[in-house]
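Just one protein chain is left out here, and the rest sit where they should.
Coming up: chain A.
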Amino acid sequence: MCLAVPLKVVNIEGNTAQAEIEGVKRTIRIDFVKDVKVGDYVIVHAGFAIEKLKEEDAIENLRLIKEVTDALK
């Protein structure tokens, strides 16, 4: 029940949004995350978004991982 997945927001109406992953659509609530826009990725847990997933953060995250693996050369 705790499974949370990243979904892409495709439509927003007030605090309700449609979000999808690999073509599967879900209706979610976005009350807890500020300034969600169509095209954003959000982490969705039991029907609501808990956080936004930003492209630049994901890239930074990957860079930090690369630092770790590079150090092991």
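Simple rule for what comes next: contacts are C-beta pairs under 8 Å (C-beta built on N, C-alpha and C of every residue); 3 or more make two chains touch, one makes a residue touch a chain; residues count from 1.
By our rule, contacts and distances are computed from a predicted model.
J.: When one chain of this assembly is omitted, its UniProt record names it as which of these: "ABC transporter domain-containing protein", "[NiFe] hydrogenase metallocenter assembly protein HypD", "C-type cytochrome biogenesis protein CcsB" or "Oxidoreductase"?
T.: In UniProt, the chain excluded from the picture bears the name "[NiFe] hydrogenase metallocenter assembly protein HypD".
J.: Going by the touch rule given at the top, which residues of chain A touch the chain that is not shown?
T.: The list for chain A reads 1-4, 6, 8, 29, 31-34, 41, 43, 45-48, 50-51, 53-55, 57-62, 64-66, 68-70, 72-73.
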